[in-house]
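These notes are about the structure you will find just below.
Only one protein chain is missing; all other protein chains are in place.
Right, chain A next:
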């Protein structure tokens, strides 16, 4: 006991490779049982290291039983344990022994804390793939059955997540048993279990044989879709998508559509919301004919639902719905059946509804073509451009590229400009920020003349906004514009204005000049940087305010690589050296750093 117990001595004694497994299980177990929860947590997170030290056999025969028996710990530790065990198959000897991991994971799957249970189920799903079919039936399926008949809802809930992974490879008789258990969970007394079953219904249906889907899953689906709790009903809607993908159109019409129609008119807004949210998937799953007969009318109702959240969810799906309609006759359907409802939404009372609509409505122009866009959609765009809610206006502006493809922005530019200006001067800085971010896109589409005429002054004004985030975004914006319009444009239009700011009485504005130079120098190239920007920077090295001076040092560091060696040696180096002797400690620091980075010393 004396010399071997201490791990330090064990390691020293080893030297070679064979005998270094002198770590007594006791020492390792003590680490796992340490009173300090942080140390326990660290040990558990390195469980694979411990398992490696023990080797596969001792991991199976000693470590795993220890873990199974001591599941009483803090949830944090249990979570880490559940995660580790998911990757343990190799450490217990490979797929033949994967089932050894089941006992501790089974306990973890019954723990009350949801995240621990969920992680245990995730690990069990992972391990199930590594079981041989024989082991699956001998060990995994019984585990699932035990969980499914557990007396507290936590184990039954966990069981729901395991059916789809063990079903495919089970034998015929066992498959029947598995289906039987799933059925009973779908009609469980506890709503928590029914919810878990409903959320896994789609996944389970996908691995079943088609006959079973029709004879067993569909009745379960219908029941869950008429459950007394709306939280269960709305999960059934999700399952509907998966089920619909498996059935033929005739079967769909008979078996699924009645339930779906009911869901779209459910008295609970949450269920209707779910239908709206999943609409595109439903549309794809049921096919064009049923879409035309059933889904479109349902969609119309959702667009005028009494609850704003439902309307907003439906509005979000307008574009996708239209895109997924069959090409033939698409225009007519949209014009006659969708457009009237959309027109109503443009003047909805709720801003989220309008905002949702604004984010997708532009996309309709590519589907409807030039004529219809000009006649029907353009008025709607213009109305939303003048909406009182800034988010609505922003959403329109951010999607202009769709419209540009179809009719060209000129049509909009008359109304566009006032809208942009208003947003650019909005009291809320986040609104101003959003507009700045669209500026390069707009500039690209409107062209350089329009920009110079109308938008240039805006961009410069942002550089001296009183919110730092705006000034920063504006600087970044300028860089993108220069990349788009070229350095000659920059030299003529922007650079002069930027350099003028170097004389501004407000030191923040003078610093903005430096930040702009940092951002623009690369795009502008060596000549402009050396001839025009460098003199200004060097002059600011004598500024009164220390912040400006140390930013000069940082600027020089940034633009240094773009300058040629002569400029660096003759002009930059002396200035940096002088700054290196500055009385302010930050200035000295940044000057010295610049010198070393530019290798001027």
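Keep this in mind: a residue touches a chain if its C-beta (ideal position, glycine included) is under 8 Å from a C-beta of that chain, and two chains touch if they have at least 3 such contacts; residues count from 1.
Everything below uses one rule, namely that contacts and distances are computed from a predicted model.
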Hidden subunit of the complex - UniProt protein name among "Integrator complex subunit 13", "Serine/threonine-protein phosphatase 2A 56 kDa regulatory subunit", "Auxin-responsive protein" or "Isopropylmalate dehydrogenase-like domain-containing protein": "Serine/threonine-protein phosphatase 2A 56 kDa regulatory subunit"
Of the candidates A:95, A:150 or A:191, the residue in contact with the absent chain is A:191
Missing-chain contact among A:26, A:427 or A:599 belongs to A:26
One chain is left out of this view; which of A:96, A:230 or A:331 touches it in the full complex? A:230
Contacts from chain A to the absent chain lie at residues 1-2, 4-8, 10-11, 17-27, 29-31, 34-35, 39, 46, 48-50, 52-58, 74, 112-114, 152-153, 190-192, 195, 228, 230-231, 267-270, 307, 309
